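Contents: one structure, followed by commentary.
Only one protein chain is missing; all other protein chains are in place.
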Amino acid sequence: MSIWPEERLDHVDTEGFHTVDMTINVGPQHPATHGVFRMLLTVDGELVTACRPYIGYLHRGLEKLSELNDYRQAMGFWDRTDYLAGLLCEQAYCMAVEKLADIEVPERAEYIRVMLSELSRINSHFMFLGAFGADVGSFGTSFTYAWRERERIYDLIEEVSGDRMFPTYCRPGGVTMDLPENFEKRCREVLGHIYQGIDDLDGLLTGNEIFVERCRALSPLTTERAINLGVTGPVLRSTGLAWDLRKAEPYSVYPHLKFDIPVGLRGDVFDRYMVRLAEMYQSARIVEQCLEQLPGGPFLNPNLPKNLRIDDAEAYVRIEGTKGEYGVYALAKGGNKAYRMKLRSPSFCNLSALSEMVVGHYVADAIIILGSLDIVLGEVDK
Amino acid sequence: MNGASPLPFGDVFFGWSWLDAIIRIVIVVLLMTVVVVYLTYGERKVVARIQQRLGPNRVGPWGLLQGFADAIKLLIKEDIRPRAADRWVFEFAPFLTFIPVLMVLAALPFARDWGVRNVTLGLLFVNAALGLNIVGIMMAGLGSGNKYALLGGVRAAAQMISYEIPLVISILCVAMVAGTLDLNAIAILQEDRPFLLLQPLAFVIFFTAMLSELHRAPFDIPVAESEIVGGYFVEYSGIRWSMFQLTEYASLWAFSIFGSVVFLGGWEFPMGSDWGWGWQLFLTFVKSLAWIIAVMWVRTTVPRLRIDQLMSFCWKVLLPMSLVQLLMNGFILVYDWPQELLTLTSGIGAAALVGFVLYRTARHPSVAHLVGSYKRAGAAAQ
Partner (left out) sequence: MTAENVTLPPLAGAIKKALPKVPCAASLTKTDLDLRVAPADLLALVQGLKDHPDLGFDYLRNVTGLDMQENGLELKYHFYSFKHGHTVQVTVATPPGESHLPTLAGLYAAADWHEREAAEMFGFVFDGHPDPRNLLLEEDLRIHPLLKAHPLQPVEIVQGIEDGRAGFEF
């Protein structure tokens, strides 16, 4: 049988018993890789002894495209990075451009952005819960539960912006159009469903002994190591550090909003799951507050130039993305195009921690650990 | 011991024993085919219902012909054999998995005195035959020349051999109470109460071990879709793949009939065998259907165990508990203590088993405490 190329394997000789480590290729087409991610696992029986991740299958040259298209055109590429929460990426991109050009954003637009971003965050976390449940093996039930609520959120986003996943709704200086008339009523309706959906998934997964037993104490991460690895977002917060850019470096209208930062205790897979679950609840609270505080006024800065040209300026704008610190480094050197745009993608940095997190665990757990990082390949590969 | 009828059941068609056997086998195989086709349809419908979907509803009224459409598609699909595969091992594996199930069907009584053949040692025969399909599964795993398949095959072998033991012991407990290994006689003995009432612990063990033998969630480790992409049959296609599917559903059906005969009283309980074989067949099918739906229900709600959890559950929990059941039965039967004591001791055992599983997870803060804790931010994973 030709799948055993003996010369390439390390022979382990323990007291006359010859075993060889086996290399398993997981991905790029594999149900558990959430896209086109590939990792090469070296396994000793069922235990992972080494992991080599390969990324780049979805590399679309976002940064090059952002240099080649002008500020408004380039935005369409950015909501395809974290495609589960496109509006958050748009917000980050627009904030970077606004920072470069010193554009004021009307308060109403900020509220609209925050509201839709938080809905996107809920959406993305729902996706996590569904896919994570499937990784642990709940045969798609968590998936369909999560999908039900995601459809509702997508419908709402579509009503506002005209598109579901890639709305290109934000603009440097505000948002494209105002909210529809019955938005508040619809949004509250969707929020009610979201609370219900969080509760359902909580009961389905958290209330399940096997699920808890599988995730608990699995691959714990210390805060120091997480920081050194550049891990951010829910994975960092699960280690017990309450670091959320919405509070640590407040932007937009977050200073006016009341919400808590959920943290974990041990930084294990279960904590990562719980932190995300709790974050969805907090995000729903933020949306409610935004609905109450939503001011009138323009939704787009009326004094925008027809063609945006920015002289020498440099900024590194970061927001709390769904997966962690979503940073946009922007450098302008005149003209209507950016000289350089760089995405600091949270999934990319979180994923770089994977190879050291899975070593020493079972193959089945490696899948769960990968799932618990909640990567989006569009963001990893840019 | 009035039920121990001589071979074969009832009258012999045309007086020729071999012709009679062939006719009976053809009937049972045809029945099995139809049942399997509708089991796939039924499973998809049940799962869809639980997952808030519609399930197949396009082919025929309510999608009733979906199973046949799938069967035709599978039959005319190309049968691919990978170059790395070991030819004969690969090609014979599906048949070797399937034949044991057919052997089981030959010994199962569907109604009083109605089956292919009444085997006096039916209980033993069914268990022995069901244990045989490990061979085919191992062959598929080794012969496919695929590492996922190899992992799946080895996992299946480890799991099925381990769970075989509590399964057989739990059946043995029933045989002790019944005093016979003849399935027909066992059913007749349950005229006034099913053995479920006498042996709840054995029932719980049997059901759990059966899930494992069938590779059903939460024990679907050998075929884990999100880890090893189907396990041992990952390289199969077309007719050979459908043989594995056929085996899966046919053995589910066989197990459910076997279980309902042994524990639920088959056709005998609650009406006795005076109502004619139509009614008896109906009872058998309803009971096995309940059994099957329970399996599907478990499948859709419960995530997958890890291989070490699975093994320790078998060797440290199920096996001792089944031995305890055996011992208790021995005392009670040898000293001729009242039968209520069987119910009592076994009931306590069943409660202890279920309680132990709950305790295992409740050792840390209880799961019930975790549910809903997402609303308390900061204490998310306490």
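Going in written order, the chains are labelled A and B, and every chain counts its residues from 1.
Criterion: a residue touches a chain if its C-beta (ideal position, glycine included) is under 8 Å from a C-beta of that chain, and two chains touch if they have at least 3 such contacts.
The structure displayed is predicted, hence computed values, not measured ones.
**Q** Looking at the whole complex, which visible chains does the left-out chain touch?
**A** Over the full assembly, the chain not pictured touches A.
**Q** Can you work out which residue in A:80, A:171, A:246 or A:382 touches the chain that's missing from view?
**A** Once the missing chain is taken into account, the touching residue is A:382.
**Q** One chain is left out of this view; which of A:43, A:119 or A:229 touches it in the full complex?
**A** If we include the chain that is not displayed, A:229 is the one touching it.
**Q** Which one, A:22, A:177 or A:313, makes contact with the chain that was left out?
**A** A:313
**Q** Which parts of chain A face the unshown chain closely enough to count as touching?
**A** 55-56, 59, 61, 63-64, 68, 99-100, 224-225, 227-231, 241, 243, 248-249, 312-318, 325, 327, 329, 331, 339-340, 342, 344, 348-349, 351-353, 356, 381-382
Going forward, only the chains that are shown with their structure count from here on.
**Q** Quick one: chain A and chain B, Cα centre-to-centre, how many Å?
**A** Those two chain centres are 42 Å apart.
**Q** Going by the contact rule at the top, pick out the chain B residues touching chain A in the complex.
**A** Result: residues 47, 50-53, 83-86, 145-148, 150-151, 155, 217-218, 220-221, 224-229, 299-309, 357-358, 360-361, 364, 367-368, 370-378, 380-382 of chain B touch chain A.
**Q** Residue numbers of chain A touching chain B in their complex, please.
**A** Within the complex, chain A touches chain B at residues 1-3, 22-25, 30-32, 46, 133-141, 143-145, 148, 198-199, 202-214, 216, 238, 242, 259-266, 270-271, 274-275, 277-278, 280-282, 362-365, 367.
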